[in-house]
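Taking it in order: structure first as structure tokens, then the write-up.
Here the complex is missing a single protein chain, while all its other protein chains stay put.
Chain IDs A, B and C follow the sequence of writing; residue 1 opens each chain.
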Amino acid sequence: MPIRLIDGLISSPVVADAFSDRSLVGAMVAFEAALARAEAQCGLVPAAAAAVIGEVASRFEPDEPRLAEGLRTHATLSIPLVEQLTAAVAHRDQAASSWVHWGATSQDVYDTALVLCLRRAWSAIEADHLRLLSSLEALSVRHADTLMVARTLLQPALPTTFGLKAAGWLAAVARTFRVWSQAVEATQVIQFGGAAGTLASLGKEAAQVEQALAEELDLAVPEAPWHAHRDRFAQCVAAGALYVGALSKIATDVSLLMQYEVGEVFEPGGGSSAMPHKRNPSACAAVLACGQRMPGLVGSLLAGLAGAHERSVGAWHAEGALLADAMQTTGAAVGTLRQLIDGLTIDDARMRQNLEATGGRLLAERIASLATPRLGRARATELVKAALAEALRSKRSFRDAVQDSPELLASVGSDSSLFDPATYLGAADLFRRRLLAFALPGSHTH
Amino acid sequence: MPIRLIDGLISSPVVADAFSDRSLVGAMVAFEAALARAEAQCGLVPAAAAAVIGEVASRFEPDEPRLAEGLRTHATLSIPLVEQLTAAVAHRDQAASSWVHWGATSQDVYDTALVLCLRRAWSAIEADHLRLLSSLEALSVRHADTLMVARTLLQPALPTTFGLKAAGWLAAVARTFRVWSQAVEATQVIQFGGAAGTLASLGKEAAQVEQALAEELDLAVPEAPWHAHRDRFAQCVAAGALYVGALSKIATDVSLLMQYEVGEVFEPGGGSSAMPHKRNPSACAAVLACGQRMPGLVGSLLAGLAGAHERSVGAWHAEGALLADAMQTTGAAVGTLRQLIDGLTIDDARMRQNLEATGGRLLAERIASLATPRLGRARATELVKAALAEALRSKRSFRDAVQDSPELLASVGSDSSLFDPATYLGAADLFRRRLLAFALPGSHTH
Amino acid sequence: MPIRLIDGLISSPVVADAFSDRSLVGAMVAFEAALARAEAQCGLVPAAAAAVIGEVASRFEPDEPRLAEGLRTHATLSIPLVEQLTAAVAHRDQAASSWVHWGATSQDVYDTALVLCLRRAWSAIEADHLRLLSSLEALSVRHADTLMVARTLLQPALPTTFGLKAAGWLAAVARTFRVWSQAVEATQVIQFGGAAGTLASLGKEAAQVEQALAEELDLAVPEAPWHAHRDRFAQCVAAGALYVGALSKIATDVSLLMQYEVGEVFEPGGGSSAMPHKRNPSACAAVLACGQRMPGLVGSLLAGLAGAHERSVGAWHAEGALLADAMQTTGAAVGTLRQLIDGLTIDDARMRQNLEATGGRLLAERIASLATPRLGRARATELVKAALAEALRSKRSFRDAVQDSPELLASVGSDSSLFDPATYLGAADLFRRRLLAFALPGSHTH
Partner (left out) sequence: MPIRLIDGLISSPVVADAFSDRSLVGAMVAFEAALARAEAQCGLVPAAAAAVIGEVASRFEPDEPRLAEGLRTHATLSIPLVEQLTAAVAHRDQAASSWVHWGATSQDVYDTALVLCLRRAWSAIEADHLRLLSSLEALSVRHADTLMVARTLLQPALPTTFGLKAAGWLAAVARTFRVWSQAVEATQVIQFGGAAGTLASLGKEAAQVEQALAEELDLAVPEAPWHAHRDRFAQCVAAGALYVGALSKIATDVSLLMQYEVGEVFEPGGGSSAMPHKRNPSACAAVLACGQRMPGLVGSLLAGLAGAHERSVGAWHAEGALLADAMQTTGAAVGTLRQLIDGLTIDDARMRQNLEATGGRLLAERIASLATPRLGRARATELVKAALAEALRSKRSFRDAVQDSPELLASVGSDSSLFDPATYLGAADLFRRRLLAFALPGSHTH
């Protein structure tokens, strides 16, 4: 099931697989097989019937056009799927077919199948995530001492290191991935409530079947069926949006650092049909396109929380596609960004040059701070502003302008390192190390 | 290119076709062929070359896996597509291949192709829309006199007619479709600006080529290339969301009217895997699922308006998939709703019965109004409230309670039609006819 | 600072207070006072200066019009506030004024102040939340055996209990509040990074000042300044939306149960200007209005995650108002819902009557299940469907129709409780108790 070209940038093939027809139908029949086995364990279903159901399920080939048609008629895939599976079992063993889907409802099989697809998608994404973490860690370690301009409001603020910047990226990616993984973990429960969430047809064995079913599927038992309370899926996508947001932030920064006028980092690849000389932030663009999609998907899922009674009209029906979209978008973002970071080129020299091009102005705060104890803040600020203005006017460096101010000079001294940005990094490396330790608690490379 | 099962309820096959790989690539090569012809007309490209390009384009079969790969590398489909088309032309005529994509940029071909796909999708949707209008009109005409309860805040308010309700649905659908169609129409312009929106490589012939290209593609010429200003696409999707909102409102109402305890209308089909007796609002659910998606898609497109400079990083790259999603969702909503309305069953008797079950209480406003001129509002309201309370207490009808209030009776008279809801419809039919005339100005059936 | 009437339904007075000018400015000066004390502890600032700053801060009265003007000029409140505070300190002690805001930047004071306002807002909300939990628990306990119709897709499905329904509400509210509280907790860290996130001007004492500042404010120290990584605030609002979603779900259910045709529960109050007899779901409407706002607020915050470099342009500036909106909306929702639940009237008799009005049809699943082992599912389903159809046709109950089917009767027996919904509740009470235990682990009333 290939990805449409129009969706190419916002889809991940491996994650798309997790929500393919094959995967979704596979998860649904796996639920039915597990249910039959669980019920057989509890004496509700004949063991022989469960065995047949399991065997037929394991080799089940759906009639997809009829599934699609049934889906449109019933607004759920479960009805036509259970019909087809029942027919397939009946074809093999008429008696066994009576026990297919025993005690369950459409929502049970579909919700639990989505949960299983989510797990598969998450695993695919985690692989890329872990590689991204390693790459970011390596960047941060390698550039622990690489000086660059820190920019606030897109303006140069103070010196910092690229190592700290990369560590900030890393920690945000790690932190939001944890939040997201916990949210995904919270979804890993069976949905099993029968027609209205009471498991009425199972009688006293309900809890026992629940437990056995959960074990069969390697899922947990929730406090109760959640047919009417959909916060788990919404939380999963909302947390996914935090993660994609952290990825997008890197793409924003890289695309800005790649500007011709800045030129500090470069992603691999890129290119333009009309201008052979351009080096485009193509991967950044793809990641940011993913980032732009997520808030909308979150909003749509959140809007479904207020659904009616024991199964909502519409909100439930919207979830599957939204979940699949969100996971694919997440997978595409991290997959693309990982490749970007793996191939990222850092131009240390240009970083240093951009820092120096500010003519010492980034150290104005230092000069003002140093002068304040002796001159008072008001006077210190006044003199520093005058020096900055003079530097601007005469197109000289701030350093030179300070040399011309005897009052400032007397207050701050003439230590030659005063204007050396490498000596005005404060806690940059402390923060860098703390961020790495936070992001990769077990790693010893930093 | 079949629709994934997980997307089945929120996709329309005909609209999906409009954004299929075949359709998108077809529109892109159509742009290139039209461009070559337009430039040949203006003497910029040899006529023979344009002919070859046109011919090769008309039978072009892309290597889709390589397109997908190129898309991921360049974050645009245009680069690999132009490469493949150029190679195909070169295979036929080396000299002609120099003139493929002459003066254009990636964004020109992709944006214009999206515009063409939008047109195709809109046409498919319009067909369903027109049938929906007819069905709603017929409902409204047939039920011009069908009495029912009007419900505000989900509570019975006053008598109304189903004909008025259907006319309100119809007019909202017609009104929002007009807004949407104007927004779609506004997108029907070529994108043609060359590498940076100046058509630099075309020299003085730029305007002439623009005009010829637009004619070739049956599109308009915009005031200037819109590579950096994306309001047209965002407006199109935002207006589409208004339309889907109007469709969803019908689905909300139908699903509520289908409640067992209300039972006034029924959609065809439905069914439950566990409960053979249920008649589910399945089509309503599908329409509402579509409605839940649209605000998110709108938000994502709106977020892209503030893109950077002459082509944004990410926002542009997000658009195609969002547009395709939005159009498919719109198409699914109207296609499903049309079928629902075509098969809608109205239970006039139950409507009447629900009206009568309110025991005349819906006419309390009438009694209060009639009594006010003689008693003053304060006293009239007091007496009516007392009668309502008495009716509630004694489980009698409001009518009976009024009979027991000599003061009220004296003020309102004993006209037997006082409690006949059919005589308290106000301007219901006037509004119904005005709504029909608004929605279908040329129709004479109403 | 009164709430505007137009915002009345979506605002909570106590939460509004937490983001009032007084509260916000108070939190900002509290930061400055705490910073001076922390720096005095670490020997960076003279103790006397810190004392003066603390004292002036504790009685600081801002010039609000000039604050508002400065905010518009600088796009941050911090600059005019620090200016005013500095002037106030200087008025008292010129020398001390040099040490105001030492080493900090605008974002430090504003972000940390937002964190403090969030804490205050959360506490106000928690109070209502805890009362809501108790009320819901009481409802669930009181109605453990109150039979009612479970409705899926707005159609009667099976019998359930109102106690289970209330327990489901309770657990969803408790679960999402926990997720939200963890997210709020995650925000409870200082922001302290200086001009560019390196605390450059503090030298080696940076970490020590961080620690002391956090202790002063009773906040935690984050792994590093988070000026550029805003996931904490976005997570807080996204999780808040889950919570409001769980509250809204209750409002949806109550408003549907209040329908005249259903009439199972009633909220206190309500009323209509034109129809004195109506009992409106007014509180439900207010809660649902809150619910409708949250997804948009979440989307706006998520969109800001991809901000540029060390402080973004715009995304940072949008946060405060979005956070305040989100917290007020949350507070309004829970405050309103708590009152609604406190005054909720349950009509057990009507619930039972609606259940009986389905004529036994809700037990069709039971009959089909019981008949399946003997007849096979195909035949059992066929007979049950026939009985349902016959009941519908002859306007009799399903029970009577089953009595007329010898084959069914023979399979299911004639136990008089077969059609007693109280005997077909499955695990309803087990689930109810599990939900209560989950929601209120320490409670012993259930």
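Note that a residue touches a chain if its C-beta (ideal position, glycine included) is under 8 Å from a C-beta of that chain, and two chains touch if they have at least 3 such contacts.
Quantities reported herein were computed from a predicted structural model and do not represent experimental measurements.
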In the complete complex, the chain left out here touches which of the visible ones? A, B, C
Only one of B:66, B:91 or B:229 touches the unshown chain, namely B:229
Full-complex contact with the absent chain, from C:25, C:170, C:238 or C:344: C:25
Touch with the missing chain holds, among B:25, B:68, B:85 or B:164, for B:164
One chain isn't shown here. Among C:119, C:143, C:249 or C:293, which residue touches it? C:293
Interface with the undisplayed chain - residues on chain A: 151-158, 255-256, 258-262, 272, 274-282, 285, 295-296, 299, 303, 354, 357-358, 361-362, 364-365, 368, 381, 384-385, 388, 398
Mind listing the chain B residues that contact the chain we can't see here? 86, 90, 94-95, 97-100, 102-103, 105, 107, 150-154, 157-160, 164, 167-168, 171-172, 175-176, 179, 194-203, 206-207, 223-225, 227-229, 231, 234-235, 238-239, 241-242, 245-246, 248-249, 251-253, 256, 288, 291-292, 294-296, 298-300, 302-303, 305-313, 365-366, 369, 372-373, 376-378, 380, 424-428, 430-432, 434-435, 437-438
Residues of chain C touching the missing chain are 1-10, 19-21, 24-25, 64, 67-68, 71-79, 82, 101, 104-106, 194-195, 248, 251, 255, 269-275, 280-293, 295-300, 303-304, 313-318, 320-322, 324, 336
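Throughout what follows, only the chains that are shown with their structure count from here on.
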Interface composition of copies chain A and chain B: same or different, split at half: same
Looking across all chain pairs, point out the one with the most C-beta pairs in contact. A-C
How many angstrom lie between the centres of chain A and chain C, each centre taken as the mean Cα position? 24
Between chain A and chain B, tell me the centre distance in angstrom, where each centre is the average of that chain's C-alpha atoms. 32
Which residues does chain C have that touch at least 2 chains other than itself? 151-154, 157-158, 256, 295-296, 299, 303, 365
